[in-house]
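Every protein chain of the complex appears in place save one, which is left out.
Letters are used for the chains, namely A and B, taken in the order the chains are written, and counting of residues starts over at 1 for each.
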Amino acid sequence: MRPNIHVKNKVAVVGAGLTLFRRRMLETPRELAWEAASMALESAGLTLKDIDCIVIGTAPDAFDGVHLNGEYLADGAGGVNKPTVRVYVGGGTGVFVPIAAWWHVASGLCRTVLAVAEEKMSPAHPHPQGVFAYIWDPVLERPLGPNLIWIFALEMRRYMHKCGAKKEDIALVSVKNKANALDHPAAQAAAKITVEDVLNSEVLVWPVNRLDISPVSDGAAALVLASENEARRITDSPVWVEGVGFTLDNTHWYNRELGYPRYVQYAARMAYKMAGIERPWREIDVAEPYDPFDYKELHHIEGLMLARPCEAPKLLKEGHFNRDGDLPTSPSGGLLGVGNPIAAAGVMKVAELFWQLRYEAGARQVKKPVHRGVAQAWGDLMQAGTVIVLGN
Amino acid sequence: MSRRVAIIGVGWYGFKPSIPDLSFREMMFEASMRAAEAAGVDLRKDVDAFVSSQEDYWEGIAISDEFAPEPIGGVLRPTFTVAGDGLQGLAQAYMLIKTGYFDVVLVESHAKPSDILSLDKIYELALDPVNIRPLSPSNPLFTAGLDAVAYMSRTGLEREDLAFIAVKNRVQGLRNPRASYAAKISLEEVLEAEAYIYPMTRYEVAGFTDAAITVILASEDVARRFTDNPVWVSGVGWSTETGTGALAWHEWGRMKSMRMAADMAYRTAGVKPSQIDLAEVEDRFSFMEPLTLEEARLAPEGGAAKMAREGVFSPDGSLPVNPSGGSLAMGVALEATGLARLLEAYLQLVGAAGPHQVEATRALVASWRGPPTYTSMAVVLESEDAL
Partner (left out) sequence: MSGGAERRLPGHYLKSKEMYSLPGLVEYRPVARYLFSAGQAQSRFLDGLKEGKILGKRCPRCGRVYVPPRSYCEYCMAPTSEWVELPGTGEVHTAVVSYISTFRERMEKPEIVAVIKLDAPGYTKGGYEFAGLFHKLCNVEPEDVISGRAIGMRVKPRWRPPEERKGDVNDIECFEPVES
């Protein structure tokens, strides 16, 4: 990879769209994709005719219950009679979709890209958790009858041990994000709750209680990305993609330290290098770290180098990550508050940066002035880090 | 769009109906080591990004991209998966290099259909869950039959014209060590074989094969450091005609996505169809080879089957088509099928095809993801001698 090279074609985000995030939706997966895609186009003042290429993101096919799910979504996502591709890095897919859209434009091959992510978890029946029974190594892990929450709990327990963090310190993330989500129009799990509520909710796999986890959701989200020339024609306030990064660690997640996400750090370094950022903890104004579980936000804040290892719980307690804090995180309400339709949730996070950087986030707008934001998602077996840096 | 993109090495493993002694991961490793050796590349030092191409239900693993990084050298590196054909993966690598930020990108795709016990049911799972699956089509590949009939009725072709393609490709495959389904068969044997999907018999529908293929690409300046025999990826194209939920919109008897993908590949390459002197293209059903050639403007509408019978597309003809034997002789390698076509074209352009070597400098490689989907991919490859 070339260091210090300025990517020739600048790329901007010029539009965003979202559906409601809910436990069960009437719309089919294709209809959800269409709703988000058409709203994103409308917000950019474009129609599908103006779009050169399509990037689709959706996590396991087993949720929608459709093999080749990208093909199934193609017409809802505007991908008919166009170059359409589906990229995939498990739960990291949401933030990866705009990253893939970035290279479509930065390569010069496409001028405009519609990036659409959709997830409908409700068709999996009786519970979407069943789908996660098939994510394991079929020979060595599946025979143990694992549950997805196990590995999160194992990681959370290790983080607590390594950093001396308590469950009540971590529960504060859930309290913050669910409260932030009260101002988000898509939110499914917004609530005014207390640390005690989290601690008193059902224990699923200790140390994980029900309110430590984001909900199961249906939903879709979309972005429009454009080359510099197109972007300047479309809007007075393009939001630039300043850096992208992505990393996959090894499959054997039980062969490495779970207390620190090096896969996020590697991806962040790549994105910061491209963006010319040397001190992310000072140069980033707003962050949307991935928060499917509350401890994950802290873990990822540290992986993103927005705090030193094990420092995030303390900064959280001091209000550093609140909307009016020095470095607001998940001002959207995150996955814990807005909901977690996997790939769509990641795109929702990038959309939040887009609105924040245009000062269009309304009641969610962070207090401090913003120039640069970072969004991140995580996926696979504690493996994938996807990071995007946007600037205005 | 200034930097050119080159293939600097290709590796493969398998092309057998069943490889029970290696896991899919071990096959990926074998292919990747061979590609690294061919390119003279250290996978852990020289590669900037890794692309794997696969689909969950072929793998039998939800979120199967978890298994991508280790066998291809991509641990703790920028690695991702394209849920699509290997040529779509290749197109992503091409774009990554064109950004100017990435110099060397590895593309991998593999298939182990022999691990799948319910392959027809997996195909069924790709059908629209509300509109089509409840009809329980007894053969989920039925859409290919509908397309074949529509194509025949539009062009006036006979069953013999399609059967001839099976003869040509299965016999050509006898010279290719990767063609497990090659056979010395006659037109009569094809026509009289057991009907599979009307109008096609068993010989006209490709079997399945286990294979892993790895391709290493580099920007022009970097490619020159590794090889003096690069093959240029001059153009790429891909297109989706319709979602699988909307079969009603499909233009039957045509491959509109192939037309669009090929046009995009020619446009990005800046070449005309008449400049192509080798084609490795889609033929998993016999009718698809002539239809693909027509949609890719390498033959006039309805004229490809006749040209095939006149020998134009034979290894010694003016435009050899699938001298490898194509998927009919090599088998369908699920999402690795596009890279199988690319591998064969690459070996031809560097003069390493062995017994089935033909004279060529500029190839069209084309693949299709169905059934029941309608996505096509096309790539224009050029050797150093293409002027």
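Rule of thumb we're sticking to: a contact is a pair of C-beta atoms (placed from the backbone, for glycine too) under 8 Å apart; a residue touches a chain by one contact, two chains touch by 3 or more.
The model shown is predicted, which means the values in this text are computed figures rather than measured ones.
A.B. asks: One chain is left out of this view; which of B:K121, B:R202, B:R224 or B:R267 touches it in the full complex?
C.D. replies: Checking each option in B:K121, B:R202, B:R224 or B:R267, the one touching the absent chain turns out to be B:K121.
A.B. asks: Kindly state which of the options B:I19, B:A93 or B:L293 is in contact with the chain not pictured.
C.D. replies: The one listed residue touching the chain not shown is B:I19.
A.B. asks: Touching the left-out chain: which of A:L46, A:A74, A:A171 or A:L258?
C.D. replies: A:L258
A.B. asks: Tell me which residue among A:V14, A:V89, A:L109 or A:A153 touches the hidden chain in the full complex.
C.D. replies: A:A153
A.B. asks: Using the document's contact rule, name the residues of chain A that touch the chain not shown here.
C.D. replies: Against the left-out chain, chain A lists 16-20, 22-27, 32, 35-36, 39, 43, 62, 65, 122, 125-127, 129-130, 133, 138-141, 143-147, 149-150, 153-158, 161, 183-186, 203-208, 218-219, 250, 252, 254-258, 260, 262, 355, 360-364.
A.B. asks: What chain B residues would touch the chain not displayed?
C.D. replies: Counting over the whole complex, chain B touches the hidden chain at residues 19-26, 29, 32-33, 36, 42-44, 57, 60, 69-71, 73, 75, 112, 115-118, 121-122, 124-125, 129-130, 133-134.
Methods note: only the chains that are shown with their structure count from here on.
A.B. asks: Hey, how far is the Cα centre of chain A from the one of chain B, in Å?
C.D. replies: Distance between chain centres: 33 Å.
A.B. asks: State the interface residues of chain A toward chain B in the complex, per the touch definition above.
C.D. replies: Contact set of chain A toward chain B: 1-2, 5, 7-9, 28, 30, 54, 59-62, 65-76, 79-91, 96, 100, 103-104, 106-109, 123, 131-132, 134-136, 138, 245-252, 262-263, 266-267, 270, 274, 379-381, 383-384.
A.B. asks: Going by the contact rule at the top, pick out the chain B residues touching chain A in the complex.
C.D. replies: 1, 48-50, 55-57, 60-63, 65-70, 74-84, 88, 91-92, 94-103, 122-123, 125-126, 128-130, 236-246, 249, 256-257, 260-261, 264, 268, 369, 373-375
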